[in-house]
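Then we have chain A:
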Amino acid sequence: MIEIENLSKSFTLHNQNSAVIPVMSGASLRVAPGECVALTGQSGAGKSTLMRMIYGNYLAASGSIRIGDVDVATASAREIIRLRRETLGYVSQFLRVVPRVPTRTVVAEPLLALGCSEREAHARAETLLSMLNIPERLWSLSPTTFSGGEQQRVNIARGFVHGYPALLLDEPTASLDARNRDVVLTLIEEAKARGAAIVGIFHDEGARERVCDREVDVTVFTPKAAA
Partner candidate 1 sequence: MTLHDVALQQPLFRVESLTKRYGHRIGCADVNFELWPGEVLGIVGESGSGKSTLLGCLAGHLRVEEGRIFYQGRDTLLMPEPERRVLSRTEWAFVHQNPRDGLRMGVSAGGNVGERLMAIGARNYGDIRETATDWLGRVEIASERIDDRPRQFSGGMQQRLQIARNLVTSPRLVFMDEPTGGLDVSVQARLLDLLRGLVRDMGLSVIIVTHDLAVARLLADRLMVMKDGRVIEQGLTDQVLDDPQAAYTQLLVSSVLQV
Partner candidate 2 sequence: MTEQSYNFAYLDEATKRMIRRALLKGLAIPGYQVPFASREMPMPYGWGTGGVQVTAACLIPEDTLKVIDQGADDTTNAVSIRKFFERTAQVRTTETTTEATVIQTRHRIPEVPLAEGQILVYQVPIPEPLRFLEPRESETRRMHALEEYGLMHVKLYEDIARHGAIATSYAYPVKVEGRYVMDPSPIPKFDNPKLGGNAAIQLFGAGREQRIYALPPYTQVVSLDFEDHPFEPSKAEHACDLCGSEVSYLDEVIVDDQGNRMFVCSDTNYCTTRQGEGHTGRLSQKGEAA
């Protein structure tokens, strides 16, 4: 489902004497449907960079990132928008929403974008919010005022509201208590069971052991010059 080959990336900082910082080279990775792969390596090794490149958030310098039949490294913006809407989900560590939009709608949005009816989308959103123990009285409020842990759970609900065939998870269990952590891990297991290919960053070792099929140390993708 996810096939990455010979991927490289460097940043050119034009406003700092055009310094070129190579951050990745020769990265390759394959994730089959139903498989969950954990990216490991110390902080700054390039785990988030790789995730962002898979999502199309960072431009690849060379190589390919195939998700289904789309190569994110060369796809047009329009193709990536469609990929993100239908195929590729991303649970980041930060919730970015329009202020004032109620939590229920924030979570339902990916379904609404797919043309789902409002009733159906809201119902599915509410199911997830209940599972993740967001009290019902908060559903009609904007999540911008929520605590870090609540925001993270809203973010997860949003990421799992649609059954994406491919999922990127950036520290999905960070800042969660044991009960909610378990809910999230169950969601991941369910996603795998329905055939989703998952790439994740998990600092939480227990979580990694429970849901991940294998680990890939991104340090091997770090360019030698920079290492």
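Selection rule, in plain terms: all candidates are chains of the complex that A comes from, given by their letters.
Following the convention adopted for this analysis, a residue touches a chain if its C-beta (ideal position, glycine included) is under 8 Å from a C-beta of that chain, and two chains touch if they have at least 3 such contacts; residues count from 1.
No experiment lies behind these values; they were computed from the predicted model shown.
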Sort out for me which candidate, 1 or 2, comes into contact with chain A in this complex.
1
Chain A to candidate 1 touching residues, read off their complex:
11-15, 18, 52, 56-59, 77-78, 80-81, 96, 98-101, 112-113
